[in-house]
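Structure first, commentary second.
Omission of a single protein chain aside, the complex is shown with its protein chains in their original locations.
Chains: A, B and C, in written order; residue numbering restarts at 1 for each.
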Amino acid sequence: MKGFAMLSINNLGWIEKEKPVAGPYDAIVRPLALSPCTSDIHTVFEGAIGDRHNMILGHEAVGIIEDVGNEVKDFKAGDKVIVPAITPDWRSLEVQAGFQQHSNGMLAGWKFSNFKDGVFAEYFHVNDADMNLALLPDEISLESAVMITDMMTTGFHGAELADIQLGSSVAVIGIGAVGLMAIAGAKLRGAGRILAVGSRPVCVEAAKFYGATDIINYKNGDIAKQILDLTSGKGVDRVILAGGTTETLIQAVSVVKPGGVVSNVNYHGKGDFLPIPRVEWGCGMAHKKIVGGLCPGGRLRMEMLVDLVKYKRVDLSKLVTHVYKGLDKIEDALIQMKEKPRDLIKPVVIIDK
Amino acid sequence: MKGFAMLSINNLGWIEKEKPVAGPYDAIVRPLALSPCTSDIHTVFEGAIGDRHNMILGHEAVGIIEDVGNEVKDFKAGDKVIVPAITPDWRSLEVQAGFQQHSNGMLAGWKFSNFKDGVFAEYFHVNDADMNLALLPDEISLESAVMITDMMTTGFHGAELADIQLGSSVAVIGIGAVGLMAIAGAKLRGAGRILAVGSRPVCVEAAKFYGATDIINYKNGDIAKQILDLTSGKGVDRVILAGGTTETLIQAVSVVKPGGVVSNVNYHGKGDFLPIPRVEWGCGMAHKKIVGGLCPGGRLRMEMLVDLVKYKRVDLSKLVTHVYKGLDKIEDALIQMKEKPRDLIKPVVIIDK
Amino acid sequence: MKGFAMLSINNLGWIEKEKPVAGPYDAIVRPLALSPCTSDIHTVFEGAIGDRHNMILGHEAVGIIEDVGNEVKDFKAGDKVIVPAITPDWRSLEVQAGFQQHSNGMLAGWKFSNFKDGVFAEYFHVNDADMNLALLPDEISLESAVMITDMMTTGFHGAELADIQLGSSVAVIGIGAVGLMAIAGAKLRGAGRILAVGSRPVCVEAAKFYGATDIINYKNGDIAKQILDLTSGKGVDRVILAGGTTETLIQAVSVVKPGGVVSNVNYHGKGDFLPIPRVEWGCGMAHKKIVGGLCPGGRLRMEMLVDLVKYKRVDLSKLVTHVYKGLDKIEDALIQMKEKPRDLIKPVVIIDK
Partner (left out) sequence: MKGFAMLSINNLGWIEKEKPVAGPYDAIVRPLALSPCTSDIHTVFEGAIGDRHNMILGHEAVGIIEDVGNEVKDFKAGDKVIVPAITPDWRSLEVQAGFQQHSNGMLAGWKFSNFKDGVFAEYFHVNDADMNLALLPDEISLESAVMITDMMTTGFHGAELADIQLGSSVAVIGIGAVGLMAIAGAKLRGAGRILAVGSRPVCVEAAKFYGATDIINYKNGDIAKQILDLTSGKGVDRVILAGGTTETLIQAVSVVKPGGVVSNVNYHGKGDFLPIPRVEWGCGMAHKKIVGGLCPGGRLRMEMLVDLVKYKRVDLSKLVTHVYKGLDKIEDALIQMKEKPRDLIKPVVIIDK
């Protein structure tokens, strides 16, 4: 079968591989919709996870089951399924400790296009199908469904980690797809005022659609100062980092109130340190909690997010600005993700057949 | 001044009292909008809190400050304010323990029309104004604002106590004003499916407006059975009790999943015991948590709820089905609350001057 | 092989069965130490879990691995292991939701002597060895180790569910082995005053050893009244139910403060309802949380409890009052558990060979 791969750092290309085979608990899935992720770009062009050779890219997919192992009970060939970007080893001590994302190692719940071939191929392999797949209901479009697998679970996890209370004020820094989902997630956890930091018009419009009440543009000056000015110098209850650099943590800590939370869902691929500003952090005494984490995956998570889409708690369609047809278009979509034209949020490739 | 009072159990009437006087930290408020509460009915006609003589009724009010004590810093005569039904003693050990509602005694954060004269009068007294009042923004109507003081904070507290997660399924039993706010609160905490139990058409319509996805009518049979049937026998993640009797706990425990929560915000005025069904509670082993609590009051709570209204996270106007003009109409409104015509959710009395 | 079994309700006896065989992820274990549990008594003589025929009893064991399946990685024949009473199916949606105890069904994490043969046999079968067994360090005696599997994890879970804070006052009702471990657990979570309710001298002495500061004897009058008297009428922050009947919940709710927790780890085998007293529960408004749950099992739990024993945070030896030698003595030990002589806490059977 063919797949679109990272040949080595900075090199992309189509390769031929053996079609994967399902172990007793696994599934082989044929993609129906795929989406490239900024982390695919980091992987190939920044070497964020180190060098990889001939590794098929991609971790955002919905598809149709081609084959399942003997021990799979709840899924069968022909089922349309949502495939989470994170597919943990459920039989691990980290799961027993409550952290599926780090099953068998820090971040090791992330397998596709990291430790094994990704989803940009004619077929791909899913470990522990009963625990990691979720049925795709007919009423959810393929474009929306593929947004659940990573963007929605990641942005919503930013809102979860932020421990938002009813009426909390929240600043969301970064309004790409993950930041937009952090806004939607913050709204769904009961945030009152939501201040979104970003500048591209297509994202600003989407940010308002998802619940932002104030838009802050870094081009208008220091964003910490702008947030403090908008809040009479008090700052906000919660900050979600969904963009920026390691240095953005300085601004986040500066604007969050004592007792508040800074929640990071931005993958930091560069730099040695994220600096916490000592004085603004109350000399270590301000109860400004800093936390960040990989999104949860697995079946139950997907089923609960599916319910939020199905019962119209959130409309994912605004995330998808460009739709391609045919597996071979994944190359164009990925390059587009790299070049980030002004009107792009996320591209999706639909594989009909 | 005149006030509408409980003369004794089963007896209502207008009485004359001295206009209250502000202590150093207190405020005297003149009402702009009032609403009777079901608990006023329980108080008078069921003797739920015992006998009271010539006690002015009412605890849902917004108003204009007439006078403040010398030590009040953040409010002044002429300010329009939201007055929470619960006005705690902030200087108490229970507040230090995190439970303002029980400051200086179980439920003792509830003062109006319980331990002191209520708000159905030309003027009323508010303890610790800086800690208990919140400014009423111009963009919120009086009708909506008075719903914040009790209905919104109570229903939302039901959702808070239920510890709803993103995508949780929630059953809300009872769809009067508190139940409707529990639905809205559940939606704002990220519930997926929301099954609402009720029957009156005006409430059913409002339940759907606030986020109910399924309506269950007790006239169609046992509600526990209906909920189990709708969920393929699995039950729901959370139950909020906002109506029913002490026996309704049996149904709630029966339909909640192991690891779930039953959250009560229904004031139980009658009966000796609330029965937990032993087998359905897993013989005490099912991790089905049962919790119930008086709504939070005080200034910060009101300010955070105000933000939710101001930033349009919830529209309270659907709760108010009947509007009266003039303080003297409080009698009609209260009687209406007692008689509960089919088209009633909540009546509000606007006092223009 | 032979095993000591429930032949039917009220009938006990030795039976012959095929030696169990390990599936790919499983282990076969030969017991080194066994202990009967009160729930074995409930099972046989009260029919608490319904009728069972020729089911080998017992769920408290440490042993030596006889054989493992092909897929087992971390254990091998000859390893000495602690076998938790609760051995969940880790590949289940309930585990994904955080409740291993209810994997694949309410309470279904409890398998030994419930859904399958127990440990009172020459050999027994353990599902998912890598996830459910823990190595037994040499420095822990067999007598103590077998107390970890159920008594310690259950009593400690009572303390965990109670959400004890540093300095909390705690009442523990019932001072059998589980209650004693609830006392030890409460102390290890930072309880200040611990009021223990019980009467047998051997248990009273052990209660003091484990951290009780006050002993309350039901023979001296209503225990709720005694607790209130000892606390100047204020009651306690937390109550752990480790004994009593369904009616004991009335006393527990009566003595817990508003904002407190009643935590149940008593298996309620009889009665239709556990009654919550309406008035003492603040008419549903007092924030008196009621929760109860089956103890956690599995490997990580056992490893963490092992550490507590190994680092001398708790001394389990006080629980074991009677030691027998030889598998055939399990019958005597079980009968002793039924008859509960005054000097008994727990009997242990050591199987040397």
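Note that in this section a residue touches a chain if its C-beta (ideal position, glycine included) is under 8 Å from a C-beta of that chain, and two chains touch if they have at least 3 such contacts.
All figures in this text were calculated on a predicted structure; none of them were measured in a lab.
> Among C:A224, C:L274 or C:L305, which one touches the chain that has been omitted from the display?
Going through C:A224, C:L274 or C:L305 one by one, C:L305 is the residue touching the chain not shown.
> Could you tell which one of B:G13, B:G98 or B:G271 touches the chain left off the display?
Of the candidates B:G13, B:G98 or B:G271, B:G98 is in touch with the missing chain.
> Among A:D26, A:D40, A:D67 or A:E94, which one is in touch with the chain left out?
A:E94
> Which listed residue (A:A22, A:L136, A:I216 or A:L274) would be found touching the missing chain in the intact complex?
Considering the complete complex, A:L274 is the one touching the chain left out.
> So one chain is hidden, and I want to know which residue out of B:D26, B:D40 or B:D128 touches that hidden chain in the complete assembly.
Hidden-chain contact among the options goes to B:D128.
> Give me the chain C residues in contact with the hidden chain, please.
Counting only chain C, the missing chain is touched by 156, 159-160, 165-169, 185, 187-194, 213, 303-308, 310-311, 313.
> For chain B, which residues lie in contact with the unshown chain of the complex?
On the chain B side, contact with the omitted chain comes from 25, 90-91, 93, 95-98, 100, 128, 130-131, 298-301.
> Footprint of the hidden chain on chain A, which residues?
Contacting residues on chain A, toward the hidden partner: 48, 94, 97-99, 101-102, 106-107, 241, 246, 249-250, 258-259, 264-278, 281-294.
In this section, only the chains that are shown with their structure count from here on.
> Give the chain pair that accounts for the most C-beta pairs in contact.
Greatest number of C-beta pairs in contact occurs for B-C.
> Can you compute the centre-to-centre distance for chain A and chain C, using the mean CA position of each chain? Integer Å is fine.
Roughly 42 Å, centre to centre.
> Where in chain B do residues touch at least two different other chains?
none
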